[in-house]
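The other protein chains are all here in position, but one chain of the complex has been omitted.
Let's turn to chain A:
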Amino acid sequence: MTLHLTRQGATLRLRQGRLLLEEEGREVAGFPARQVRSVALWGNVRLSTPALVFLLRQGVPVFFYSLEGFLHGVAGAYPDPHPAHLRAQFAAEGLPLARAFVVGKLRSALALLERHRLPEAGGVVEALARAEGASELERLRGAEGEGSRVYFQGLARLLGPYGFGGRTRRPPRDPVNAALSYGYALLLGRVLVAVRLAGLHPEVGFLHAEGRRSPALALDLMEEFRVPVVDQVVLSAFRRGLLTPSHAEVREGGVYLNEEGRRRLIQLFEERLLEGVSHPLGFRKPLGETIEVQAQRLKAALLGRGRYTPFYLWR
């Protein structure tokens, strides 16, 4: 199970094989420690050292998020990447991999638009063709940017009633963008852990710029999962009324999800990761596991074992 701890000021402790959440010395919840597969701490939730050490030893990642959905970092006792793998990562030819990430993303975007019979699909097809034929990184990034812009225009037709007119970030300016930003932060945490588990260096990327010590490789791999994980969850949440503009609030010049909104989105996000999806290569796995599979396949490709095939929605 994934534990999401949002109770401000509470402390997670380890006692007799159980993880207990305490508030002012009172136990408010308890879990069998060995059932826990990941822990997300939201805002000011404390963790005792024995609990942290237990989680590190069990290989359970601990995510530190702000209440606004910023991923401060992940604690995990991962071995550093193997030097030979690190060299392979540096020596790899970046363009084919960068193209795979963009193509994966745009194919999923196209599948989503087609599912809703939106006319913007044509624009995404064009961007996809340009991405597939791009011989330079700059052109590839251009095709990606154009494809995403058209894709969000398409989504705006469905999400317009909830105030969405296109993607805005840093800060998000409407409830749908608030949910998207929050969802991408959740997703980044998962992809970052998958990259570390695969023994790759998260900052050595191919599509994203490496400046400002951003986790470029995690951001690269995340491209193929934005649409199937986050966009799809946010789209259906608003359309089914599970998220509404009342779940967001204006704060510090932007629009952010409130407590109930965060809770609902996290729940839907976790449910989505447990759903089975068909990989383009034919096998079927829960979406959450597919993220780890893709990180492993990426490593194999970097080591010269096979070609990298991105994940995308295809039926």
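Methods note: a contact is a pair of C-beta atoms (placed from the backbone, for glycine too) under 8 Å apart; a residue touches a chain by one contact, two chains touch by 3 or more; residues count from 1.
In this section, contacts and distances are computed from a predicted model.
*Asks:* The hidden chain: which UniProt name fits, "ABC transporter permease", "CRISPR-associated endoribonuclease Cas2", "Peptide/nickel transport system substrate-binding protein" or "ABC transmembrane type-1 domain-containing protein"?
*Replies:* For the chain not displayed, UniProt's protein name is "CRISPR-associated endoribonuclease Cas2".
*Asks:* Pick out which of A:R34, A:H82, A:R139 or A:R307 touches the chain that's been left out of the picture.
*Replies:* Residue touching the chain left out of view: A:R34.
*Asks:* Which residue among A:H116, A:H201 or A:R263 touches the omitted chain?
*Replies:* That would be A:R263, which touches the missing chain.
*Asks:* Since one chain isn't shown, list which residues of chain A touch it in the complete complex.
*Replies:* 1-7, 10, 16-18, 21, 28-29, 31-35, 58, 263, 266-267, 270, 274
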